[in-house]
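I have a structure I would like to understand better, so I am pasting it below and will then ask my questions one at a time.
Missing here: one protein chain of the complex. Every other protein chain is in place.
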Amino acid sequence: MASFNQRLQTALDSDLAFAFKRSPVAMTATTIFALLAIAAVLAPLIAPYNPFDPATLNLMNGFTPPMEANEFTGQTFTLGTDDQGRDVLSTIMYGLRISLFVGVAAVLFAAVLGVTLGLLAGYFGGWVDTVVMRIADVQITFPSILIAMLIFGVAKGLTPVEARDEMAIWVLILSIGLSEWVYYARTVRGATMVEKSKEYVAAARLANRSPLAIMFGHVLPNVMGPVLVLGTIGLALAIIAEATLSYLGVGAPPTQPSLGTLIRVGQDYLFNGEWWILFFPAVTLLALALSVNLLGDWLRDALNPRLR
Amino acid sequence: MTQSPVLSVTDLVVEIPTRRGVLRPVDSVSFDIAAGEVLGVVGESGAGKSMTGSAVIGLIDPPGRIASGEVRLNGARIDNLRPSEMRRIRGKRIGMVFQDPMASLNPLLTVGDQLEETIQVHLGLRRAEARKRAIAALEEVGIPAADRRIDSYPHEFSGGMRQRVVIALALAAEPEMVIADEPTTALDVSVQAQIVALLRRLCRERGAAVMLITHDMGVIAETADRVAVMYAGRVVEIGPVREVVGAPSHPYSVGLMGATPSTSGDAASERLKQIPGAMPRLLSIPSGCAFHPRCPRAFDTCDREAPPLLRSGSSLAACWLCSPDHQHLVQSATLPEAIE
Amino acid sequence: MLAFVIRRVLQALGVLLVVGFISFCMFQFMGDPVEGLLGQEATEEQRRELIERLGLEDPIPVQFVRFVGNAVQGDFGLSYRLARPVSELILERLPATLELAFVSAIIAMALGIVLGVFTAINRSGFAANFIMTASLIGVSLPTFLIGILLIYVFSVQLGWLPSFGRGETVEFFGWRSNLGSWDGLRSILLPAITLGLYQMTLIMRLVRAEMLEVLRQDYIRFARARGLSERAVNFGHALKNTLVPVVTVTGLQLGSIIAFAIVTESVFQWPGVGFLFIRSVEFVDVPVMAAYLLLIGALFVVINLIVDLLYFVIDPRLRSDRAGSH
Amino acid sequence: ETLRWARAGDSLTLDPHAQNEGPTHTLAHQIYEGLLQRDMAGEIIPALATDWAVTDDPKVWRFNLRQGVKFHGGEEFTADDAVFSLKRAMKPTSAMKELLASVADVRKVDDYTVDIETVGPNPLLPNNLTNMFMVDEGWTTANDAVEPQDVANGGENYLVRNTNGTGAFMMVSRAPDEKTVLKANPDYWGKGEFPLEVTEIIYTPIQNSATRVAALLSGEVDFIQDVPVQDLERADAQEGLKVVKAPQNRTIFFGMNMGDSDITADNVEGKNPLADVRVRKAMNMAINREAIQKVVMRGQSDPTGVIIPPFVNGWTAELAAYPTPDIAAAKAMMADAGYADGFAIRLDCPNDRYINDEAICQAAVGMLGQIGVTVNLNAQPKAQHFPLIKNKETDFYMLGWGVPPFDSEYVFNFLVHSTTDKYGSWNGTRYSNAEIDALVVSLATETDTEKRNLAINKIWETVQSEQLYLPIHNQILNWGMKDNINFDVQPEDQPHFKFMTFSN
Partner (left out) sequence: MTAGPRPALVRADHLGRVFDVSKPWLNRVLEGEDRKLLHAVTDVSFEIAPNEVYALVGESGSGKSTIGKMIVGLLQPTAGDIAIGESPRTGRSTRLQMIFQSPFASMNPRWRVRDIIAETIADPSIDRGARAGELLEKVGLSAEDAEKFPHEFSGGQRQRIAVARALAADPDFIVCDEPTSALDVSVQAQVLNLMRDLQEELALSYLFISHDLAVVRYMADRIGVLYLGRLVEDAPRDALFAEPLHPYTRMLLEAAPRLDAFGREAPPPQGEIPDPIDPPSGCAFHPRCPLANRRCKTEAPRTLALENRCVACHAVEEGRSA
């Protein structure tokens, strides 16, 4: 048990940590991401208002500029309010929650699905491989937007209207996840085929290990590097995809706006001077995606042994 | 060996700054190679052989660099030339052959493209002439039907043929000096013999000096005129091949030869001699003589001071045992047969 | 190679069939074409008549078979909304989208490759690092936001470039082109940049990564050791080898350029197929939507095929007879 | 002057009898003309008919045609063309036939006189003729287009893409959804009668409202319809631009299923909360119409308490009065009705049909939330929304209703009468009252205006006391244009460019 400190120490001494401490970009990106994530996770505790509870909204607060008192109600909001009188700051925090939740869940979903299929395809080859890769081919024919619209269409037809708002988030996760798994599957399949031919797998077979034990015990840990990089970049992609879908009106419901929904709403007010409705969510989205992308980028370089 | 050397390396130091400190893969290396002479460079993996070769031809990847020392080609310094000038020397006056013939050729260009390109750059010929020269070069390295094969892509050749192409490329401009970095490691024994013979024949015909880098003692013994043994970035012994291979002075050379199994002799059933431990990493090179922790005959001076190359017979060895001050040690204990 | 092509074509047909089925099914769930077609005040009788005429009451497999059969002949029926043959509608608008995609792809590829090579060669230089970091902003900004920003800055604030539409077009052999007039060129600039920016960053980053990989290869060292100039090494040897993976990704990106044109076209009011698609979704114009999805599927498949064939051109290893054995 | 004009949608077809739809008529009006037309104030004025009157037979209207009018193709306009055009508009594939349902026959009297006979006396016939365009008989027949385009069946004919009208403008080129160019008709009969200052029209549909506004702001177009309310101020304030407004003939309201004993869209088992008039009244009381007007509509609406705009016969100020929002009183009424803890219900709402439709619904969600009605908003495109109402699949929905004949009867027929074959097709409230139904039916044949108006009043009283609908507001139309354009907003949202003038 003394090994925890020891392990921590090992982790801190590891190449990755070393590279991390040396990279101001990585540190800044992590800080920004952490701040945004904390704001999202703690939103119900720290946000000044709850924008998702329509009964608490006062429409008369609508379009209040940042730091100015509303002309009817006299209330003041740090980042102003949107068209429904929602506090933009609180809405961004809650919107971040949705964006992050959808992003993380979509990535997890895509990764689990893609990694599993990739492992199976790469390890067993043959018809398993053919089937998985042909599905991937079809899948890749549809860009994520179309996949999402498709799933939305289907989900819309299948779910009762009452359930739609709750379903919306899960449908987003499903559709983004489904459009991304191919990348994991392809990467993992390739890496698995490389790993499979390595002698340690033969050694494990000699020890009478089952294929599943070999796949998950031996191969999986060794293909996780690229998966980690893909996952980080995929997180940024998923966040942007969610925003785009919500922007197109097939994402998060208007009563529970995500960053994309906020931008869609805000875009209508760009030309008339009510810039804050678009600006703050857009900047937040950019900061979120950028920090994740920077991290992914850095991670890719840091994990690449040849660049070290 | 009285004529002036084609290549002369003096106190060459290569440094690579890394985040864990500055590495010295090559440390105060000196040697000469005369025209028509083959200098074999042996040593275990990581000893700095390739790095020395790269330093000579000026191809050390940044951030690595030549920190000090001189490289002279026919008397003129080449280690401080501008890139454009160095480029004119590379390929033209110094040719280089790498280990892996599979990887040395650009897979997307035909063999002819790569040959003609090189010939045009160095000899300033027109395309048609360059092509003729290229075919001739291929014939010379023993590629049958060269005029047809010239338009083939590298993958259409077997490993041995590919290495012949690489040699043709390296020698296309008739350089005075050839550096062959493990030219046969990736090949089978029967092909290895062919390639070594080819290299030796071509260089002899052209009077080129050859630096033959390998870790195969046997190849060195059969091919080289002189041998330099490297250990942890330094030349520990250099001298005529018969002496260094047959009767080495440095304990490391002794160990190396003893550890090499052989197809001849009678010692087949006897144990191989073995040197304990392994070569140190560049980050933790021991003080003094780098070999002293593994050396069965180390004494107190060895871990304090690095030995210079000292004369021992007709070769030079970097070992305090060869120093006149320590001759008594040599005499008192005749070299033990087995170092274990 | 013939076998390869045939196999690819067969695969492509399989993919298209699946795509067709999906697109067909998808629209079974979306909206009610009858309402879209007849409007608010139609009588029950009219509705029944229409349902019958469109065959909307047949079992789904029957409808699908009919759909495929017609699709094969290029007949996607008539648009519910515009009452014109879908194939004609699509053909009419395809040039706008293809041209937009083409210009975006050119911008993306030209800039992407140049910047990628630049950042790879000057790996640790300030400019390269700056470009690399800035490029991340490119991949972090959603397309729609880029479009809005460009319009805001270049049309509304500066008034330099048009904010919508194709502007003046010139007709060459029945192909209406933006590239023939100054106004047309001005009009295509903002949408093309919007659409191409993301792909450009992707291509640039890919080229850089591949180039760095290639520059580490032995044959590059060997080329240097033969005294070839940096230029010959970087462009004659390294770039060519970089192109193999870049071609695939660029090919795939071209496909997604066309698909992502949906967003750009709707922001810039670009009269292309993507715009047609969005309008059709609003009106639940099933034939147009189905045809669009099939078109995208077909484009992807064709592009993939071309990419695969390009491989043969670029990489001699694939051309050899021994490709099957290793 | 060249006029660059943009609006959200494009004309659906050029065949003037194939679609009964605003934007389609707008374009047609520039090219074709009817016997009569509405001017920019909405008044009926002569067009191809110079005068008209009921003959001695109250079932026959006589129209005297304008002489010397030429089609763009050079053919002269005569009574034959008028008879042909009206008959064409009555063909089964015509979308205009419902408007001529009362017409029994159309007869040529002489070359410049036409009689229209109706089934019964129809004093309102001219109202139905303003969008009834005249085509040339010879040209149409020669091009094999006697039958109007069969839109429902995906048909096509020569007229879909070719035009030959008598109007002030002629087609130069057209790419649907993209760009249409018209130029002035040099031989127009109305020279001297209309300003005719516009010489060329370049019409570009721009669906995205931000882009449309951007186009106006950046000067790429001169005139746009449907300015988003939030940009009115900016557009108006911008140097060289102005916005003109007028009330529109359209009211926005919510409908509630009060007729069924249980409904599916709520969370109450075995009961229909909307069936209780106290609940409906409470909900009406919870809606803050002024907040919607101020914030959502930026003042561009007239809050109202009745589902007809003021120009419609039957409208009174009392009907239009609406309660001030009173959450406490509303809650009390909810408690009275047994819903002290409220209930949940789904609200179906279009998101691409009315001005800020989705935002209004969202606002309502918040307001109703304050009296304990938890509303799940289902906003979707009109193509999916309207079938819900027609198929009676929604229990709480938004709808907007225009009244082209300017009479309450039209509203009652569609929205108040219980749903039968002929009536109540848009009555999503499932309200059914035999007495009221009988009254509604009687309006059609009642010729005594006073009696008729009394009946109308009676019906409205019931509608209001039953709180059949939750009215929100009447929409206000606005057009944005260059400062130098003089143009009034037409209440039907139909710009007739021949009336446009420029001041320099």
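Letters A, B, C and D mark the chains in the order given here, with residues in each chain numbered from 1 onward.
What we mean here is this: a residue touches a chain if its C-beta (ideal position, glycine included) is under 8 Å from a C-beta of that chain, and two chains touch if they have at least 3 such contacts.
Since the structure is predicted, the reported quantities are computational estimates derived from the model, not experimental observations.
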Missing chain -> touching shown chains A, B, C
Residue of B:Lys132, B:His155 or B:Arg242 touching the missing chain in the full complex | B:Arg242
Per the whole complex, from B:Gly91, B:Gly160, B:Pro175 or B:Pro307 the residue touching the absent chain is B:Gly160
Contact residues on subunit C toward the hidden chain run 2-4, 6-7, 323-326
Please identify, in ascending order, the residues of subunit B that touch the omitted chain?
-> 44-45, 158-161, 188-194, 196-197, 215-219, 221-222, 241-242, 245-246, 255-265, 268, 271-276, 278-279
If you put the missing chain back, which residues of subunit A would it touch?
-> 198-200, 202-209, 218, 221-222
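FYI, only the chains that are shown with their structure count from here on.
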Could you please state the distance in Å, as a whole number, between where the Cα atoms of subunit B are centred and where those of subunit D are centred?
-> 92
Could you state the distance in Å from the CA-based centre of subunit A to that of subunit D?
-> 45
Subunit C, residues touching no fewer than two other chains | 30, 148, 152, 156, 281
Show which residues of subunit A lie in contact with subunit D when the two form their complex.
-> 53-55, 57-60, 62-63, 72, 83-85, 161-162, 164-165, 249, 253-255, 267-274
Residues on subunit C engaged by subunit D in the complex (per definition of touch) = 30-32, 34-41, 44, 46, 49-50, 53, 77-84, 92, 148, 151-152, 155-156, 159, 162-166, 266-269, 271, 275-276, 279, 281-284
Residue ranges of subunit D touching subunit A (in the complex, touch as defined) = 209-210, 213-214, 217, 228, 230-231, 233-234, 265, 288, 291-292, 294-296, 346, 348, 351, 358-359, 362-363, 365-367, 369-370, 375-379
